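A single protein chain has been omitted from the complex, and every remaining protein chain is retained in its original position.
Presenting chain A:
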């Protein structure tokens, strides 16, 4: 499960929906893998405004990954001003969001403490009926 996915996941329980603590989910005992993929600079540029930067910062700390800057980069910071090539900032973002993946572990809700297991990169969000 790519780290970018965590930008869009919250606890599945109806009672947690209104609680800010239900996002982001907190990785637990996560084993990570790096899978090299081609950089798509336009894609990164376009999703940047949709990232919850505070949530991303929290995740990098919890996963023991290099810390993110306090503020998200500006669109200009994503390109080398002379060559127009992807900047190191963009490459780092690409590596974090698209190449770093949770292979196994769990995702814990900060509101209700329920843990969703992750196996082979796939999270199980099915809830027993009494928890829905």
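The working rule: a residue touches a chain if its C-beta (ideal position, glycine included) is under 8 Å from a C-beta of that chain, and two chains touch if they have at least 3 such contacts; residues count from 1.
Here is the rule we use: contacts and distances are computed from a predicted model.
When the unshown chain is looked up in UniProt, the name that turns up among "Methyltransferase type 11 domain-containing protein", "AP-2 complex subunit alpha", "Histone deacetylase" or "NADPH--cytochrome P450 reductase" is "Methyltransferase type 11 domain-containing protein". Set against the missing chain, the residues A:13, A:45 or A:91 yield one that touches it, A:45. Along chain A, the points of touch with the absent chain fall at residues 4-5, 8-9, 40, 42-43, 45-47, 50, 125-126, 129.
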